[in-house]
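The complex appears here without one of its protein chains, the remainder shown in place.
Order of writing sets the labels: A, B and C. Residues in every chain begin at 1.
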Amino acid sequence: MDFDFSDDQKFLRDEARKFLEAQCTSAVVRNVLDNDDVSHAEDLWKQVKEMGWLGAAIPEEHGGLGLGMLEMCVIAEELGRVLAPIPFSSSAFYFAEAIKQFGTDAQKSAYLPKIASGEFVGCLATSEGPGDSDAAKLKTGFSSGKVSGTKLPVTDGDIATHALVLAKDGSGASMAIVALDADGVTRTPIQTLEPTRSHAEIVFDGAAAELLGNEVGNGMTQLDSILNRAAILVAFEQVGGASRCLEMAIEYANERQAFGRPIGGYQAIKHKLADMYVKNEVARSNAYYGAWALSTDAAELPEAAAAARVAASEAFWFASKENIQTHGGMGFTWEVDCHLYYRRAKLLSVQAGAPGVWKEKLVTALERKNAA
Amino acid sequence: MDFDFSDDQKFLRDEARKFLEAQCTSAVVRNVLDNDDVSHAEDLWKQVKEMGWLGAAIPEEHGGLGLGMLEMCVIAEELGRVLAPIPFSSSAFYFAEAIKQFGTDAQKSAYLPKIASGEFVGCLATSEGPGDSDAAKLKTGFSSGKVSGTKLPVTDGDIATHALVLAKDGSGASMAIVALDADGVTRTPIQTLEPTRSHAEIVFDGAAAELLGNEVGNGMTQLDSILNRAAILVAFEQVGGASRCLEMAIEYANERQAFGRPIGGYQAIKHKLADMYVKNEVARSNAYYGAWALSTDAAELPEAAAAARVAASEAFWFASKENIQTHGGMGFTWEVDCHLYYRRAKLLSVQAGAPGVWKEKLVTALERKNAA
Amino acid sequence: MNFDDTEDEAKFRAEAVAFLEKNLEKKDAGAGRADRSRDDFLTRAKAWQKTKAAGGFAQITWPKAIGGRGGTPIQQVIWNQEESKFDAPTSPFAIGLGMCVPTVIAFGSDEHKQRFVPKALVGDEIWCQLFSEPAAGSDVAGLKTKAVKDGDDWVINGQKVWTTGAQFSDYGIVLTRTDPDVPKHKGLTMFIVNMKDPGVEVRPIHQASGGREFNEVYFTDVRIPDSDRLGDPGQGWKVALVTLMNERLAVGGSPGPDWKEIMGYARDAGTMSDGAFRAKLADWYVAAQGYKLTKFRSQTALSKGETPGPENSIGKVITANHLQDICNSAVEMQDHYGIISDRDKAPAEAIFQESLMWAPGLRIAGGTDEILKNIIAERVLGLPQDVRVDKDKAFSEM
Partner (left out) sequence: MNFDDTEDEAKFRAEAVAFLEKNLEKKDAGAGRADRSRDDFLTRAKAWQKTKAAGGFAQITWPKAIGGRGGTPIQQVIWNQEESKFDAPTSPFAIGLGMCVPTVIAFGSDEHKQRFVPKALVGDEIWCQLFSEPAAGSDVAGLKTKAVKDGDDWVINGQKVWTTGAQFSDYGIVLTRTDPDVPKHKGLTMFIVNMKDPGVEVRPIHQASGGREFNEVYFTDVRIPDSDRLGDPGQGWKVALVTLMNERLAVGGSPGPDWKEIMGYARDAGTMSDGAFRAKLADWYVAAQGYKLTKFRSQTALSKGETPGPENSIGKVITANHLQDICNSAVEMQDHYGIISDRDKAPAEAIFQESLMWAPGLRIAGGTDEILKNIIAERVLGLPQDVRVDKDKAFSEM
């Protein structure tokens, strides 16, 4: 039994934490938050690219570091802790993983090295309106190598160079790769609850597109698999954020006095933070199991991903809202970082499919497993 | 606006409370609890009959007191407070109300006076197995004036003289009245979570039965309406029980010392009891609205009944379990009354349809209303 | 048990409705929140207050001698119910007339009453309440703003926070520490302060929700004549309790989208068939009804001349968390799309997104969830106070 990260992986985590605490300070995040014309933290992004993290899970033959999925989980948690305002997840968790899983050899060679270096930035464009994506509702179409339709919101859609677009394709759906500087692509930034991450509406009007892999009509199955894998990485981001909320709340509760003693000495706060700790540990343990499933391509991946996702969404939401509550009035000011975590918690809980969707996936997976 | 009981109704409540506190002590309840051969509190039952409470909502022309539904609500709350171990609700809330609503004139004349006097004791026999009753699942049949099939559990089934039986009737279902001393009726007491109320399995083997009202195949509609009305009365029983739990918890929390002061001074207990209070008030207010709807036969009755039922079930369950928790080890002993409320809370929450069933009824009623 | 007015109540309601219909437009149900520029809003609010005062509806429970109607609390409730159906700009006066001016009436001199009450009543002067400080929120009595006696004046220095309406207020009541060498509750004194004094600086707070409705107020050597003291020196806490008790009976007004709105949204979105959502909807309905009907019970007590107790504190405990939960569910129902807050892109959705960001503030403002539960536990249920370690300590020693 070794249900923990290795010493090397922990070393990577410590280094990543040191780097990010220095380079991704609150000021860096707030520069993106407060300036509408700043879509992401450029310096940070440059450094992250240089360190090769984007290619941590990309094989060396394709220009990556060839480390593995566990290392990517470690990085995800650290990026989540500091609310890194960069398009990392879009490129590494969604786009790169999709190419790794479903791309043709040519696509792997064409995209992975440039994703790893950061020359290309990928994103995932599935949403067209309220509700989760399903083939029947899709309006965006893909035929004869062209995509037409409107996607919104697309996280990092205005920063990315390439999008993976879910589109109707005959009676089914396909995933298509679109270069976003192509003709027929119009991108408009949109306002969201989470201004430290950039979002766009993208209109495709006969934009040139290339099928992901070489099998048509497989889009929903591919998306399902892409989301399963991304869910685990995002769960680590969420766990990182939730852990940081708990730390902030503890720190404040030990400091802030009311009625002559620290508020952390009152059971209302103590038990709130104990509840937060319990949820965070449940989320962390489920995320670890997801990491194991991801790194070993285990048959348990679907339920591990769903459980990690459900637990992490609940933990981050609870931690972020009760962190504000613990901070009282201070927590409701723009200047204190609490609300940034509340905003990020909400983004991460809906971005890769909302908790209700994942609960349903989880139960379906359990039914399938127990029927077998 | 007069959203409260009248002074007369409050006087009735005070009198009922005084009477029950004297006559329905813990010892009286425990005599039923601890003796398998004692199905109910006979002396109490005799006195309750003599006071005419069973006929509080039965018109004077049929031998009742002709007071009204609000008075019955008041009595229900007081019976709930003291866990009265008598078949009151079976006879008055279910059987009598069913006859009042759907009985023919002959049935009203035949049954209501004897229900009011307590000579007849009615009960409702619908359940045949796990899950709520629906026509498709019914096995008990009614034809040519005979009922055959097995009902369990039947609350007060071994005390009652008459049962209202839900039975398949051709392609639909009907409600049939069966005298339980008739040939072809076998009753066996069964063990339940709530031994202060009696339960039986009743096997009908061609027992003589009479249709409720004079329209065949109307059983499910009738049951729905019977349960709507009963739900409000039971909600008052539940509110009574939940209020008593809160009182017990407050009393104990003020008394019991830990670490040199009363446990009621610690926020973990204070906030638990505040939560209990909030749930109880929500339940009480919804029950009052139900009482209003019941007493005026308002169009809002279905949603008022469902809301009263959902709120009261939640309040009593929470209050009864957290009352045990507040009492700590003492609360988990047989000798302390906490568990009696926990048991009763469970019975009342499933007897007239479980909370999930009522939530669905509530939303359906809201949809119907908002579509209109 | 009925929802009808008594004869007297019905008569008053009819008068109120007639007056409202004559003077205001009905609220347009479909319009959502109008985009009101602050200046225009304030002008309209002042005009409406003047009209109300002229009609005898400005402060219904106040004695006639000071410009009120000499009416009953239930008449005030009825007025509030009816007024809320119209497009009535009332918010700038809520705190002043509801809390500050009654404190002036209770503790001020005759000169104060003559000088301030009429102008407040007709809307010429607006008041704000200056109690909370950055280090004194739940524990207001721990405040630090100093008032030091200097001749016939007091000199105020310090900072207040979360002050509603400070930016357009003319006067305020300010709670200060005048004696740091006694236990904290005993060294406080209340004053009337002129908000236009050059030593008073008002800065809007940038809230987590993005808006700037509240203010910080800085006092730098603000001189207040001793005659503008309310109550004796050291009696400020008692004065403040009167202010806080004068908080008028909360009226209607859900703070944002409720079960009905999310149900409507779900119907439009075609997600009403989701069983998990239906069960939650039932819970929301039950809680919202429970809150509304509990208010009806309080109003019944009022209508019978009884005084409703602190039971009303259940309101905000229910509604603030309720709002956060409903908005969160609405956002999650939208999946990825739920993150859009752009009113033009997603108008039907934006009410949920906005309230989601507002809800955390609602759980804190005017008493946190935790403080309200303490109040319920102590004042309604009679449980012991928590240990107050600073009870007998001089403030300066803490």
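Here, a contact is a pair of C-beta atoms (placed from the backbone, for glycine too) under 8 Å apart; a residue touches a chain by one contact, two chains touch by 3 or more.
Here the structure is a predicted model, which means the values were calculated and not measured.
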Missing chain: touched chains present in the view: A, B, C
Where the unshown chain meets subunit A, residue by residue: 1-6, 70, 246, 250, 253-254, 261-262, 264-267, 269-271, 273-275, 277-278, 281-286, 288-289, 291-292, 295-296, 303, 306-307, 310-311, 314, 356, 358-360, 362-363, 366-367, 370
Subunit B residues that touch the omitted chain in the full complex: 126-127, 129-133, 152-153, 155, 190-194, 199, 201, 257-261, 266, 268-269, 317, 321, 324-325, 328-336, 338-339, 342, 346-347, 349-351, 353-357, 359
Residues of subunit C in contact with the chain not shown: 274-279, 387, 389
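Here, only the chains that are shown with their structure count from here on.
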Subunit B and subunit C: spacing of chain centres that average the CA atoms, whole Å: 42
Distance between chain centroids, defined by C-alpha means - subunit A, subunit B (Å): 51
Sites on subunit B at which at least two other chains make contact: 266-267, 271
Set of subunit C residues in contact with two or more other chains: 370, 373-374, 386
